[in-house]
Structures are given as structure tokens and as C-alpha cells.
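This is the structure I have questions about; it appears just below.
A single protein chain has been omitted; all remaining protein chains appear in their positions.
Moving on to subunit A:
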Amino acid sequence: MKTEKALIFELSKPGRVAYSLPECDVPETDLSELIPSDLLRTKPAELPEVYEVDVIRHYTELSRRNFGVDNGFYPLGSCTMKYNPKINEDVARYSGFAKIHPYQPEHSIQGALELLYTLQKDLSALTGMDQVTLQPAAGAHGEWTGLMLIRAYHESRGEQRIKVIVPDSSHGTNPASATVAGFDTITIQSNERGLVDLDALRSVVGSDTAALMLTNPSTLGLFEEQIVEIAEIVHEAGGLLYYDGANSNAIMGITRPGDMGFDVVHLNLHKTMSTPHGGGGPGAGPVGVKSKLIPFLPKPIVSKHLDGTYYWDYDRPESIGRVKAFYGNFAILVRAYTYIRTYGPDGLRQVSELAVLNANYMMHRLAPYYEVAYPGICKHEFVLSGKKLKQYGVRTLDVAKRLLDFGYHPPTVYFPLNVEEAIMIEPTETESKETLDGFIDTMIQIAKEAETNPELVINAPYTTVVNRLDETTAARKPVLNCTCG
């Protein structure tokens, strides 16, 4: 393998083409007669000139420099890197799903509307909510949508509530979404068990509280045992409860956010519902709400006529408006629906049970070698601390890099922020005991290497196409493209 991979621009040779377009079969007119020449480009965009084999080999080589779930174990905490079923991919490519336009007459897209309607219902049932919007494109987008709904709800009651409360273990998107929705954020410290500190919560709630945003199980993989009391505290103050669904893979069919007292929920279909992460997107972040928030949902939602046909329901005068062009990431929703149908409700419950079994098993086997941040039972993920290894000069980042040499994607590291040298592991339910054991044995070996030969760990990785990269210079003297400099 070549050590440096050429950019596609560097493969260019004038005169080569990789495209095949039809001849112009209509009478041609000189372009400048159709469009005034001062609106036309004076200089063509300098795109590469390559042929089809270049294109395929270039991207095939790039793909070989990338690591996905299909390449191996990917225990990235809070990301739910489960297997991405192949049937989902095939189905989403059916031309009846891939080649349809949202502005077509409603009667010509009844299959798509039926799917969306059913998915709204299924996700409502799964979360214990009364209605779901499928528009949001991602988790963070769902958070923002949910917070805008909460804002509209309070405004409709003539209340000015400007504060959103988040625990210190929350995802960074929670406070960022609150800011973009026009709220101020209050961060509260977790208690010694890693859970919401009820006294800390009581001390900050008040007449200005818009909502508490909570991930349950939390990013520490812990279930908030006092969720009923938490909900009471927030509701008594007139605030609402927002459920960040990033960790829903732990609770399907076992407990529902709606039953815990949450008013608004987003789900990450690219986590819990197995849709592929795509190297960073696309995802989908549907939002479910209790009935009192339904009037504010983004328009349209999909509704059903008495005659059994489906339609885009725009009759929502109190709606917060639109949050995404067209109707959300439909092709992702097709995959999520397909996934739900491969399991059914009992199967989904089993998914959560096995995800939790796998996480507890790994935690117990690793506990003698890496400190468990919060011992006890965990849900679908758990957090270790790499601080024991600091005495040998080895940090969590080094452990992560060393794992690359053994063919594993590392866990999430340095998150959540309230655990020193955090290592956050989420195995998911689609990994076998053999895979878990292989990873655990490797983690144990690395802990031993750290003690006996720390240099080996500190200088890892050795087997990748590049070794550790200079991120500081990248940020100080940014080179962000190869054309305009």
C-alpha cells in the first residue's frame, strides 16, 4: 500500500472523463443568448478530470482507510454502534421510496405516508408519548425542536421561563441546543453516585425553570432511580421534563420516558434503531410529546382520514413552524421502520436486555484492571477511569490509540466530563461473547503493558496508515481545502 494517498485532484489529467451524458436532442441556442453573459462563469470550476476506474479505485482505497462496524468491534459509548442490517439498505433503495417527490399528489405517495404514519405510532408507543414528529434530522436537531416546543408551550400560557437545567454529565449538545432555542443553561453537579442530586435540583428550580434535560440512563450508564421524584420537583415548579433519547437502547419495552414523567422525548434512530451513522450522518431525531404539547409540533405531521387514506396535516395554527425542509430524513425513517419490523415489540425488549447484559459483563471483567467510575449495575454502557495508569505516564488517550493496533475501534474517551480520564464503553447487543472476551483480554493486556512497557503504549499506534497527527498545527494554521488555500 502506498504510504500517502493522493487527493482526487492530484489524479487529474486533462482530457479524461468519467461521465456519460446524453447528446443534446433539442435545438441548441448559444448559452449567452439564453443567459446574459455577465451572469455566466468566466472561468470553469477547476474540478479533476479522471476516468471511471480512477473514481472507483480512489474511493475504494479511501474506504480501506476507514473503520466501520462491519470491520470490527466499535464499543463507542453513547453512540450505540450496533450492526446496521443489510435489509434496511436494500429496502431504502427501492425506487418506490428513493425516487419520489414530497410535492407529488398525496394519493400517489400513500405507501410512504402509511409508513410514516405507522412509524409515528410505533415510536409513540415505544416512548409512551402521545404524538411524534419525524422532521428533525439528528439528535441535536431534535433537542432544539423539543426545546422550541417547550418554549411555545410556556409562551402560550403567558409564562416567561428562560432557564434550562442540565446535569454535569449531559451531552454537550444539550446546553448548546438550549442556547440556540433562546434559553439560559444551569448546570447542576451530580451526587457521589453519579446521579441527579435532588437537593441541587431543588435549589435551582423555580418560576423561571423552562425544563430539565435528562438522559436516562445517564451518560454514565446509570438509571436515575429517583426519576419519579425528579419529575415531581420539576413539574411542581411548572417546568417540563425533556428526555434525551441517546441511551434508549437500554430501556426498550422495559420502561418508557412517558411513564417516567417526561413531557418531550427525542430518539436517535441512528443509534437505537440501527440506521447507519454514515461516517457522521445522516441520522434522524424524531421528537415525541405528551398531548399538551401536540398543538405546537412542527407542521405537517402525517394523519389518517376516516376512509383510511393518509395525508399531510398542515392544520396546526399553533405550530412552532417548520424545522426541516420537506418531511425529515425519509430514507432513514424507512430503515428504522424496517428495523422495528425485524424485531417487533418483544424482540426490541430483548435487544435492550442483551445490551445491558453485555455491558454488565464487560464492566465486571474489566473492573480489576480499570477503576469503574460508579460501581453497581449499569445499563447499556459504563464508564471506567484510566487514572490508575497515570502513575506509569500512560493516559486514556494512549490506551485508545493502542487498541487501534489490535483492530478495535476505541471506546469514547474523556467523556463524560465529570469522570477523570474517562473511558466510556457501550458494547451493544449485536456483539458475541467471543468478541467481548477478545476486547476485554486486549484491554487487560494494555493495562499490563502500561505497567511493564509504558513506551509501547504511549507511542501507539503502529499499524495504522498514519500515526498520531499534529492537531495543534492543524488548528493554528488551518489548511481546509486543496484549491483556494
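Worth a mention:
We adopt the following convention: a contact is a pair of C-beta atoms (placed from the backbone, for glycine too) under 8 Å apart; a residue touches a chain by one contact, two chains touch by 3 or more; residues count from 1.
Just so we're on the same page, contacts and distances are computed from a predicted model.
Missing chain, UniProt protein name, picked from "Na+/H+ antiporter subunit A", "Carbohydrate ABC transporter permease", "Ion-translocating oxidoreductase complex subunit B" or "Probable glycine dehydrogenase (decarboxylating) subunit 1": "Probable glycine dehydrogenase (decarboxylating) subunit 1". Note on the undisplayed chain: of the listed residues A:73, A:153 or A:223, the one touching it is A:223. Residue A:173 is the one among A:133, A:173 or A:272 that touches the chain not shown.
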